[in-house]
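With one protein chain withheld, the remaining protein chains of the complex are depicted in position.
Letters A and B name the chains as they come in the text, with residue numbers starting at 1 for each one.
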Amino acid sequence: MAVKAVIMAAGQGTRMKSDLPKVLHLVAGRPMIQWVVDAARGVGVDQIMVVVGFGAEAVASALPDDVDTCLQSEQLGTGHAVQIAIEALGDVSSHTVLVLSGDTPLLQSAALKALVEPNGPDRPAAALLTAEVPDPDGYGRVLRDEQGQVVGVVEHKDATAGQLAINEINAGIYAFDGARLVEGLRSLTNDNSQNEYYLTDVIGYLANQGLAMSGVKTDIGEVAGVNSQAHLADAGAVMRRRIAVDWMENGVWIQDLDQVFISADTVIEPGAQLYAGVQLQGACHVGAGAQVGPDVFAVDSRIGPRSVVTYSVIRDSAVGADVRVGPYASLRSGVVLEAGSKVGTFVEMKNTNLGEGATVAHLSYMGDANIGPDTNIGAGAITCNYDGVDKHRTEIGARVLIGSDTMLVAPVTVGDDAMTGAGSTISRNVSARALAVGRAAQREIAGYADRIDKRRKAKEERS
Amino acid sequence: MAVKAVIMAAGQGTRMKSDLPKVLHLVAGRPMIQWVVDAARGVGVDQIMVVVGFGAEAVASALPDDVDTCLQSEQLGTGHAVQIAIEALGDVSSHTVLVLSGDTPLLQSAALKALVEPNGPDRPAAALLTAEVPDPDGYGRVLRDEQGQVVGVVEHKDATAGQLAINEINAGIYAFDGARLVEGLRSLTNDNSQNEYYLTDVIGYLANQGLAMSGVKTDIGEVAGVNSQAHLADAGAVMRRRIAVDWMENGVWIQDLDQVFISADTVIEPGAQLYAGVQLQGACHVGAGAQVGPDVFAVDSRIGPRSVVTYSVIRDSAVGADVRVGPYASLRSGVVLEAGSKVGTFVEMKNTNLGEGATVAHLSYMGDANIGPDTNIGAGAITCNYDGVDKHRTEIGARVLIGSDTMLVAPVTVGDDAMTGAGSTISRNVSARALAVGRAAQREIAGYADRIDKRRKAKEERS
Partner (left out) sequence: MAVKAVIMAAGQGTRMKSDLPKVLHLVAGRPMIQWVVDAARGVGVDQIMVVVGFGAEAVASALPDDVDTCLQSEQLGTGHAVQIAIEALGDVSSHTVLVLSGDTPLLQSAALKALVEPNGPDRPAAALLTAEVPDPDGYGRVLRDEQGQVVGVVEHKDATAGQLAINEINAGIYAFDGARLVEGLRSLTNDNSQNEYYLTDVIGYLANQGLAMSGVKTDIGEVAGVNSQAHLADAGAVMRRRIAVDWMENGVWIQDLDQVFISADTVIEPGAQLYAGVQLQGACHVGAGAQVGPDVFAVDSRIGPRSVVTYSVIRDSAVGADVRVGPYASLRSGVVLEAGSKVGTFVEMKNTNLGEGATVAHLSYMGDANIGPDTNIGAGAITCNYDGVDKHRTEIGARVLIGSDTMLVAPVTVGDDAMTGAGSTISRNVSARALAVGRAAQREIAGYADRIDKRRKAKEERS
């Protein structure tokens, strides 16, 4: 039987203490509902219908295009939410309907597959995902008969002493026979203290009809909902560990898998090494044999094979093969480091192309520049790219030696094989193979230390 | 019945391998005895008497003014310590006396409240805090009768085989009926292998009198004493997690709650975000919507709402609203960053005020300076605030453009809307709206690369 999925995502999640709709909080860099959508897709569903409510537009626009949404404008309970979804889905009588929750990012496809199978004529009217927990307080308990068949769910507050002793809880994730679900939803009333329509009452209804139901046990860790920032952190830690272990099993070395943060959209080649404190956010790519970290924060960037990047921040940039970056470098955005180049210590770059084998070793800011191959930028050299009104580019040729503390006042061009003298301010173009210098003559005032000594002595006497 | 508390803090803690008295070692930024004092206060005690011994003065001066101390000059056992405290407290016959240990920083008020209640005529002669542990080796075991009443404590070395099988241990934390405690202390002798007066013998004495005693079970994690640096680290980790979870429940987002260090005296507004590697020490304040980290170390500093601080060190400074700091900035002390200002990469500041909307973007040292609103300090600009004898101030007006690599030789003033040329050394004041330049003319030596080539060739031939 084909499967359709309903994902409930209408709640605000007030315990999150945040204006963001709960299901949009990030887990490993993705809105948590995205993880639920992926888990549903892993089962091969025909259609996914997300029930939105609080922050409906924000949630809808965060979802992939092929996921549908329907609006629950009043919060009248889980049964009501599913009813709205079913109306939006149309005829589900020949479908299995998965009912999921947008706040369970750790749910995986394997558990859902177990829930929708067996998928033949013997299929039960409903299958529940359940979990055994040491402390079931507050959860609905799963009731089974002597044959182990599920015969109902009882809410914590309605449970007898004997039922309270049951450790198997209802995870709130279901696979319904579509026809039976519709029938059950019709039977719902809001005749309870909250005046809400409860989806669990559908289970009770089906049980009363004497229909078969099954319960599939899974790990509580997969199905626990995220309801607070602390839950969010816990879920994030589990997801991070899951991602890190996957990369390790693929041949990546990770110094400490609890101390790396790898986004879901990052790719790492086997043989790469990640030290502690590495954060790879957005869509990063790390090449084979690259060493990254400690303490590297990269966003939407590539790090080429065999490159070594330590203690640095890299955004929207491309580091080529066999490149060295850091410690303490910042590639702000739009930086391309070609093969074999080197960006050293206390170097910041932006919108700059560094040619093959070129070096910016220390204490430099290179912004809006092209730097040719095998060029060496001396310590303290700076591109003065902003004149108070506009930004200008600096063009530096191949095999150039830029002297220490050279100010390159853009727009300016330095030809191939040229040099600049240490401490020079270069505001006019430099010819190829020429040495450009702008420097006052060094002169000496003998015995100047006597003046200092006198002042120090006077100061001591004053104090 | 009113409650008085005795806290035992006389031991050196030789296993700590430190000259610091044991109870002064820090847990989440506070001496561990401070946590015990706070737990006692949470019960509403009338008076707190700390028994000091090793490092008596240091311990006494670390305590709040309203906490009393008494000296145990010889280490004659726990019973002896309490005897000294009772003498210092005076008449306790109408009080409940809490006996605590200064080395249990994780103890919380809830456990102590359970210990001093019920507080009426039925109150037992003594109530013990106990814990059930899988491996009770080395601990005193709690003996209960068939009704579950505590009837004694037996030390591990004196226990029978049957008693050794008891998993409930004595945590060494008690609430005594004051009169009964005095009576019990009088009965003590030092007739044992250590020649010490043991407080646990008071329990034995009271049991022999047939008096009722109760045992209140708590978690071993709360009552385990810190006796080594490893214990200290474990206690610190638990306390840190406790603090971090509290802030998360209050709406703060924390990337990994095991990788942040939040002092007990720090306040964080809901909606703030802390990435991994953040340390907030002393009394910090983080505003709503601020993003802090990764890897920010802040001491006694404020970070304003919506400000973003990454990879930086901040001491005794105030970062206003909507400010950006880092990556790789150091605010050494006395720095004020006004709203909307920006301190970028490789920037160090000290005793400096940065005006609204002003920017120090890269590679600068600003010390002893006032920088006006909307002023832009170019890359590599430095305040030369020390002349070898004295430190001087630099005054920079509003909307100034300080060129890259400008040396501002203090004392010096730059007027509003002024500019300085890149690479200039400014030792005299600059008028408002003027451009100040100090720069040698750029000249060019054509074909200089030939000389370099010749030298390189010669070098190659030599080698």
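Heads up, the rule we're going with is that contacts are C-beta pairs under 8 Å (C-beta built on N, C-alpha and C of every residue); 3 or more make two chains touch, one makes a residue touch a chain.
Treat the numbers as computed from the prediction; the structure is a model and nothing was measured.
Participant: Consider the whole complex, including the chain that is not shown, and state which of A:2, A:110, A:165 or A:452 touches that chain.
Facilitator: Reading the full complex, the residue touching the unseen chain is A:452.
Participant: Taking the entire complex into account, which one of B:31, B:320, B:355 or B:380 touches the absent chain?
Facilitator: B:380
Participant: Out of A:310, A:370, A:413 or A:427, point to the residue that touches the absent chain in the complete complex.
Facilitator: Among A:310, A:370, A:413 or A:427, only A:310 touches the chain that is not shown.
Participant: Against the chain that's been left off, what residues of chain A make contact? List them.
Facilitator: Residues 245, 248-259, 270-271, 275-277, 294-295, 310-311, 327-328, 344-346, 362-363, 376, 378-380, 388-390, 401, 403-405, 419, 421-423, 439-450, 452 of chain A touch the chain that is not shown.
Participant: Could I get the residues of chain B that touch the absent chain, sorted low to high?
Facilitator: Where chain B meets the chain not shown: residues 15-19, 228-230, 232-233, 236-237, 258-259, 261, 277, 279, 295, 297, 313, 328, 330, 346, 348, 363-365, 380, 382, 384, 386, 388, 401, 405, 407, 409, 417-419, 423-428, 430-440, 452, 455-456, 459.
Definition applied: only the chains that are shown with their structure count from here on.
Participant: So, what's the distance in Å between the C-alpha centres of chain B and chain A?
Facilitator: Chain centres of chain A and chain B, defined by C-alpha means, are spaced 31 Å apart.
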